[in-house]
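One protein chain omitted, others in place.
Chain IDs A and B follow the sequence of writing; residue 1 opens each chain.
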Amino acid sequence: MSTVVLLACTGLGLGALYFLVASGLSLIFGLMDVLNFAHGALLSVGAYAAWWAATDGGTGFWLAVVFGTVVGTAASVLLELALIRPLYVRPRDQILATVGVGLALPALLMGVWGSDARPFPQPAALSGTVGLLGATVPVNRFVLMAAALAVLVALRLFLARTRYGLIVRAGVEDRAMVTALGIDVRRAFTLVFAIGGAAASLGGALAGLYFGSVNPSQGTGLLIFAFVVVVMGGMGSVTGAAVASVGVGLVQQFANYYTAAGLGDLSVVVLLAVLLLVKPRGLTGRLA
Amino acid sequence: MSLLTVRDLRVVIDGLHILHGVELDVAATGVTALLGRNGAGKTTTVRAVMGLVPRTGTVTFDGADITGLPTHQVVRRGIGYAPEDRGVFAQLSVAENLRLAERDPDPAYDLVFELFPELKQRHRQAAGTLSGGQQQMVAIARTLLNGNRLVIADEPTKGLAPKIVTEVADVLARAAESVPVLLVEQNLALVRRIAGRCAVLADGRTAHQGDARALLADEDAARRLLGVGSHQPETTAPEGSSR
Partner (left out) sequence: MTAHLKRWWPLALLLVLIAAPYSALPLPGLLDGPLGSPGSLQLIALCLLYGGLATGYDLLLGRTGLLSFGHALYFATGLYATDLAMLELDLDLLPAALFGTACSVALALALGAVSLRVTGIGFSMVTLAFAQAGAILVQRNPGGYTGGEEGRSAPAPHLPDALVGIQNTANLYWIALAYLVLTLAVVHWTTASPTGRVWAGIRENERRVEVLGLRPYGFKLLAFTVSGALAGAGGVVYLLLTGGATPQAASSDATLALLVMVVLGGSGTRWGPLLGGVLYTWAAHRLGDLANSAAVADLPAALRVPLSQPLFLLGTLFVAVVYLLPGGLAKLPARLRTGRTPTAAAPAAALPEGAA
């Protein structure tokens, strides 16, 4: 029983991390048809910025998380403005450009801080464990879940209550029609990149807590699982991404534990292929 | 002096030449009809004017060249557009569809709800669950919400039951009293009723421009340009084909 609880909490923590990456990825793809291969790199940027602030910068943990998120958001906005926007009329090149950034950014991090994992300072309050139904669960799992939940609620409020949320929802359905109502949809593009970058880099900062360390390829390694989540949840759907993240995180943890190691990862990846094949419309935007 | 002039409009999509030099003048008052057989290029012309497809040539609106403008700026010049497939956002409610279209500080909801009382009753319903006719009302309502200087409606009666066709025609006729309308239409009875001038496209070119009623009265010309005799008007109305 205690193993199951621990696995569930770990799976949910991992799912929370996936959600932080996938929610932005999903919005970006849903609205702009850009599959952002640099999204994992944005997570790493957030992770390293937070790590830097917490160690060299000497700030407290929470300030470091804020710093990481701000830096990641800025990087994401810069990416959209400098690279994605000028390639507007060449959709495939937009994807290729993100591939290039996805290669270059982790390499740059590696160049500056080395390829080895760097231990992430754990604040005393979050490094402990709590007892839950007989299991000893690390607190950081709950931090991630709380963060993901907060992001989910904030995103839903944004989408439901604000004019830009309305524009994003409409744009996911039919971008051309949004412009045909006199709306400059490019602002919404920058905005979803900002949101996606913020969520991913927040995920990065918290991933340091979850994994205990940061390394340059962390984000890219998570990206493929985020793709699974995005496709499963339906492109452009934030709630769908949340449900799918939980599912993927749990399946992965349990399968890795109870069957051969690695089988969970494998099954999730194969799941992506199967999903796309049985539900090719999974890629059409649906906001729920 | 026409409000919208299109000269030598050419469109190439994925290597396919679709328009080969369309000429079009939209009168500053009343309804101008854009006619032509299926596949003649009417929708593409309208989309090109809106900047929704890559195009060359010149499009002048109210004296200003708008050829190079992105779509949202074309619209902001005061052009309301109801596209062929209606372009309503299925997942959004009626109210949200309308709210998205708001550009003026004081949108004309009074007018819209007077013309389409149904939209007021159904303002919380998801637009995707509306009937075809109701969706068309949303599409037209969005163009009337703002003080536009031109309304472009692409086959607003396509697939509607005759009774709804009449309703839509009434609304368009009424709208045309205050704002010029460019109407793409296959329903010649409706054209005869409300259109003043017309342009006819054939194979991506302008084949004829002139007075709409004069064209429809000339059986030979109508048959040659539109593929129909002009004296069989009601049968050309789509008989409530399911949609």
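Please note the rule applied: a contact is a pair of C-beta atoms (placed from the backbone, for glycine too) under 8 Å apart; a residue touches a chain by one contact, two chains touch by 3 or more.
Remember, it's a predicted structure, so these values are computed and weren't measured experimentally.
Chemist: Sort by label and list the shown chains the missing chain touches.
Modeler: The omitted chain makes contact with A, B across the full complex.
Chemist: Quick one: which of A:193, A:210 or A:227 touches the chain that's been left out?
Modeler: A:227
Chemist: Among B:67, B:97 or B:186, which residue is in touch with the absent chain?
Modeler: Per the contact definition at the top, the residue touching the missing chain is B:67.
Chemist: Could you please point out the subunit A residues that touch the chain left off the display?
Modeler: Residues 29, 33, 35, 83, 86-93, 95-97, 99-108, 110-112, 175-176, 179, 224, 227-228, 231, 260-262, 265-266, 269-270, 272-273, 276-277, 280, 282-283 of subunit A touch the chain that is not shown.
Chemist: In the complete complex, the non-displayed chain touches which residues of subunit B?
Modeler: 13-16, 47, 51-56, 67-71
The rule is short, and it goes like this: only the chains that are shown with their structure count from here on.
Chemist: Per the centroid of Cα atoms for each chain, what is the distance between subunit A and subunit B, given in Å?
Modeler: One centre to the other, that is 43 Å.
Chemist: Under the touch definition given earlier, write down the residues of subunit A that touch subunit B in their complex.
Modeler: On the subunit A side, the touching residues are 163, 166-167, 169-170, 173-174, 176-185, 286-287.
Chemist: Which residues of subunit B touch subunit A in their complex?
Modeler: For subunit B paired with subunit A, touching residues are 50, 52, 70-72, 75-76, 81, 83, 87, 89-92, 96, 99-101, 103, 142, 146.
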